[in-house]
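With one protein chain withheld, the remaining protein chains of the complex are depicted in position.
All chains are identified by letter, namely A, B and C, in their written order; residue positions are counted from 1 within each chain.
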Amino acid sequence: MSWRDLGAASPELVLTVAALAVLLYDAWTTGPSLESPRGGGAGWLALAGVALAVLLNAFPPAAPVAFAGMYVRDRLTQAVTLAALLGTGITVLLSPAYLNRFRLPAGEYYALVLFSAVGAILMGAARNLAVLFLGLEILSFPLYTLAALATRSRRSQEAGLKYLLLGAFGTAFFVYGVALVYGAAGTLDLSRLAGVPITPLLGVGVALLTIGLGFEAALAPFHAWAPDVYEGAPLPATAFMSVIAKVGAFAGFLRVFPLALPAASAQWSAALVAVAIVTMIWGNLAALFQTNLKRLLAYSSIAHAGYMLIGIAAPGPAGTLGVLYYLVVYAVMNLGAFGVLILLERRGEEADEIADLAGLWGRAPWAAGVLALCMVSLAGLPPTGGFIAKLYLFRAALEARHTALALVAVLTSVVSVYYYLRVAAAALSGTAPDAVAPRRSATVGIALALAGAGVLWFGILPSTLTAFVQQAVQALR
Amino acid sequence: MPAPLYLSLSAVLFALGTVGVLVRRSALIVFMSVELMLNAVNLTFVTFARLRGGVDGQVLVFFVLVVAAAEVVIGLAIIVNIFRARETVDVDDVDLLRG
Amino acid sequence: MTPGPLTLLLAIPLAGAAAAAAADARGERRLRAVGFAAMLLTFLVAAWVWLRFAPGVAGLQFEERAAWVPAVGMTYHLGVDGLSVSLIALVAFLFPIALGASAGQIRERVKPFVVTLLLLETGLLGTFLAQDLVLFYVFWEAMLVPMYFLIALWGGPARMRAAIKFFLYTMAGSVLMLLAIIAVYLNAAHQPGGSTFDLPALLARPLGVTGSAETLLFLAFAVAFAIKMPVWPLHTWLPDAYAASPPVVTVLLAGLMAKAGAYGLLRFCLPLFPDASRTLGPLLSGLAVIGILYGGAIAWTQRDMRRLLAYGSMSHMGFILLGIFALDATAVQGSLIQMINHGVSTGALFVLAGLLLDRTGRARTDEYGGVASLIPAFSAVTLIVVMSSLALPATNGFIGEFLILLGTFETRPAAAVVATVGVVVAVAYLLAFVGRVFHGPVREDLRGLADLTPRERALVAPLVLVIFWTGLYPQPLLERSAATVNALLNRVAGTTAVQPAAAHGGSPRAVTPDSPPAGGSPAAFAAGPGGRTGRQGR
Partner (left out) sequence: MTYAVWIPLLPLLGWVANGVAGGRWGRRGVATVACGTVVAAFAVGLAVLASLSSLPAGARHVEIDLYRWMAAGPITVPMRLLVDPLSAVMVLVVTGVGALIHIYSAGYMADDDAFARYFAYLNLFTASMLTLVLAGNLVVMFIGWEGVGLCSYLLIAFWFTRPAAAAAGVKAFIVTRLGDVGFLLGIFLAFGVFGTADFGVMTRDAAARLPLGGTAATALCLLLFLGACGKSAQLPLYMWLPDAMEGPTPVSALIHAATMVTAGVFMIVRMHAVYLRAPLAMDVVAVTGAVTAIFAAASALVEPDLKRVLAYSTISQLGYMFLAVGVGAWGAGIFHLTSHAFFEALLFLAAGSVMHALGGTTDMRRMGGLARPLPWTAATFGIGALALAGIPPFAGFFSKDQILSAAFHRGDVALWAVGLAAAGLTAVYIVRAFVLTFLTPAGPGPRPDRRGPTTPQREPAAGHAAPHEAPPIMGLPIQALAALTVLGGALGLSFTQPGALDRFLAPVVAAGGPDPAGGGEGTLIAVSVTVALAGVAAGWLIYGTGTLRGSSAAVRAWLSHQFYVEDFFNAVVAAPARGLAWAFDLLDREGVDGAVMSIGRMIGWGGGRLRRVQSGYLRQYAAILLIGVIVLLAYWVSR
């Protein structure tokens, strides 16, 4: 390990340090009541860490490959880092209002968020299955905790338990997969997997890897935890996990499948196509009649995982480009949608039913507008980022001659419009229920403005981001 | 004992763990079943490390152990918290969230 | 690239939307004024473009091209030609009228209404201006979104259901087109010249689509456009949507959005897939004829005013489809002018229906009676518009239907004959409408109905003027489309060797712009009646 190695991993290091600083700050300022102070100090610290990481991420390191070949910070890592940091940053902005209102421990919260982000980034930087495994665990353990953070809420407890037990279950398969791949290939180095002949043992190992990553990404049928956990977890935690888990998992997918196993693409591609189809159908159909918005967004995130998997299942530069673009856009639009929910409160509880949105237009027009915009983007309609992202993925699918996959993708996105627009229309019409009150929060406002602007920017002027991820894709070849 | 037997043993252990997750209702025992699965994986790692003659696998065992330990920490915290609220750790009673 | 008038056309409504969004929501009059000013300004620019448009030029004019997403071959490419120049003007013409007519209907949430309307205008204009496949698709879908909200937020009792049905239905068609767009792009990538989403650039190089692939791609495009028009049997979103929307929105739905479908067929289906256009032309002509009769017949049975007009509108759109796939210069020109006419006439019908609904709140025709003696001016205007709808000569409707049928008669006589019967059907349902609402014994509970106010007169007067102007002097419209249509049909005809004998009957008539006007094709008829009937029997 050298300074150069540390330099390569500087974003992760900054985030880690920031997390530790948050914890220390929290310990320093917490009084005898063990309640966090109502100030936003921890949040600002976390935000500063994220900002610094963004800055560092902008500069490519001198030597991309570090830590004895186990770690790589190439353009792909940069793109993944960007998505992760974008998600983390917006989450940090969204959280203070909620944490204060529900008296959740801010220090722990921010530290966990930052740690989780580190895990996701690490998955994107993995050049070795061991690192990938570590990244996965660093990503998911904080999420388990975040899900259960509202210790007094039975729903939160339940979410934590379900997430933890199923997560551990899924991780076990993943590790077993790592072991079998190791046994078949004799190495954990992803860059050396390419030349390994495809044996059944390797195949089973890869299949088990798929399960672990698929669990994290909430691909059907490994998704069952997601709706319950999303619904039960505290809102900002839900928002965060919906994004960061996807970033990590798909970074892992990219590292394992198109990059490490290009020769076997015929085999795994077919399997992933099937998974993607099942996921898109399952997620979208189950979301149709949800009345709880968090749950609806949970199914929606499942469906989106299916879409993103298209980019993996259709190997090639177009697919990778699509996945990376999608991750960034997804982070922005999903957090925008959750952000509006954070503003709502029903008698000291979350107001997370669709019906609670009624009349939002009259009370908080801009929030309602952003919600509608994000819904439109989630539905994949122009002129939003969601459309361009889907366009790239569909292109990848057709280029790889996966016509059926493309067909299912477009048709299920039609189905998805049904529930997304229902939400948007609910926010823009009707009269507000008395019990629900919108809260004001400057940071949430900033986050929503960012999300709204991002959704439009990525939709109307996609060239900047496209060029950025395009570089990532080209650098890999 | 030849390698395939070790591998088979670990596979059986892994399967036992899987079945345990599926059939046991106590959260604690489900948890222990997962630990069993992880340890089965460890056995696989060690076997392959020995077969392949590298140390990667053996190093990874430590990683897995640490991870398992961390998992226990978080898990027990959550389970205890649930027990406090509901006086039960039966996973079938935890079904508030569904649909 | 410096932004030209076409970018201005997109920017003005957008800026108007932004200004309205920033304005105080309580100042309703000011909001409407802002919206109206933006629309009027847009109209002025569109009128300027229309006037400055050089007839006789087949290609694009006022072209603007800039890189959009160079990495993927997407360009910001705008342009107008004979297909779109008048439609642009129509869009810009109808929007201020719709906003003006909304005063009595939209009393709540005026601000979002104005904003949404302006966004819709941007989307519609962009649809007609875009010359890049993806850019087109962006506008095409983007206009759905404001339309959805216009229906879902300001519509009648069944609005939610109708809005989502409309959206899902049309989007189901569009997404297939999206796949087809990508497929065209990918196919061309394997051809010399590489690929791009830029339409003129694509048309200038081999596309590499043939045979059944071409048919499939053609269908994917055509279905999207057919749903929007709508074409039988893909129309069932229409009556619900038309009846549930606020009437001014129906004006835009029927008057403008339907045109986008027909326009798409001409802009994309014909030039991109000429072979498929020819082989599937008879099928689409058949569907058009079915739509004409079917829509007209159902309109005859309807008791809900807007459902009646909705089916009638569908019937009329059948003529436009028929003209397009007659693949004959006369018919296609007729279709183009009929798009304008349909926009004006059907738009006017829905404007009037809306004004009537505002006054009485009655949707069913049998809840009226003798209205003509209560509000004579209103009735007179309605009568004029109805006459234009049933294609009375000297009104605009006649020009379109006449040219369509005349051209179709050349290439698809059987379809033309059956479609001509549709002219009678139109009389049946439109006069039934007039008869039930305006004629008959006066219903006492309608006494005191207010006639057109000066403001409303100002709204409908331009529509009436256009009806007569187009009916009596359609040349400005026709000459603007002539060159483009000829070039388009030459392209459709040109992909396979044209046999002299088959050129007249089987394939579209390739016409040079300056062919002798009354020349017809004497040679083809020298064969005598036998030849004639032979062609008819085909």
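Following the convention adopted for this analysis, contacts are C-beta pairs under 8 Å (C-beta built on N, C-alpha and C of every residue); 3 or more make two chains touch, one makes a residue touch a chain.
No experiment lies behind these values; they were computed from the predicted model shown.
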item: Shown chains that the omitted chain touches within the full complex; value: A, B, C
item: Of C:A25, C:A158, C:A432 or C:L449, the one touching the omitted chain in the full complex; value: C:A432
item: Of A:Y98, A:F133 or A:F169, the residue in touch with the unshown chain; value: A:F169
item: Candidate in contact with the missing chain, chosen from A:L13, A:L52 or A:A207; value: A:A207
item: Where the missing chain touches chain A, by residue; value: 161-162, 165-166, 169-170, 173, 198, 200, 203-204, 206-208, 210-211, 214-215, 220-222, 224-225, 227-228, 267, 270-271, 274-275, 281-282, 285-290, 415
item: Chain not shown, touching residues in chain C; value: 168-169, 232-233, 235-236, 294, 297-298, 300-302, 328-334, 337, 370, 372-373, 376, 380, 383, 387, 392-394, 398-399, 402-403, 405-407, 409-410, 416-417, 420-421, 423-424, 427-428, 431-432, 435, 438-442, 472-475, 478-479, 482, 485-486, 509, 511, 515-522, 525, 528-530, 532-533
item: Touch residues of chain B, complete complex, unshown partner; value: 18, 21-23, 25, 30, 91-92, 94-99
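Here is the rule we use: only the chains that are shown with their structure count from here on.
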item: Averaged-CA centre spacing for the pair chain B and chain A, given as whole angstrom; value: 26
item: Distance from the mean Cα position of chain C to that of chain B, given in whole angstrom; value: 65
item: Centre-of-Cα separation between chain C and chain A, whole angstrom; value: 43
item: Residues of chain B touching at least two other chains; value: none
item: Chain B-touching residues of chain A, taken from the complex the two chains share; value: 130, 133-134, 137, 141, 144-145, 148, 151, 154-155, 157-162, 164-165, 168-169, 171-172, 175-176, 178-180, 182-183, 186-188, 227-229, 231-232, 290, 295
item: In the complex with chain A, residue positions of chain B that touch it; value: 7, 14, 17-18, 21, 27, 30-31, 34, 37-38, 40-41, 44-45, 47-49, 51-52, 54, 56-57, 59-60, 63-64, 67, 70-71, 74-75, 77-79, 81-82, 85-86, 91, 94-99
item: Contact footprint of chain C on chain A as seen in their complex; value: 361, 365, 372, 376, 381-383, 387-388, 391-392, 394-395, 398-399, 406-407, 410-411, 413-415, 417-418, 421-422, 424-425, 428-429, 462-463, 466-467, 470
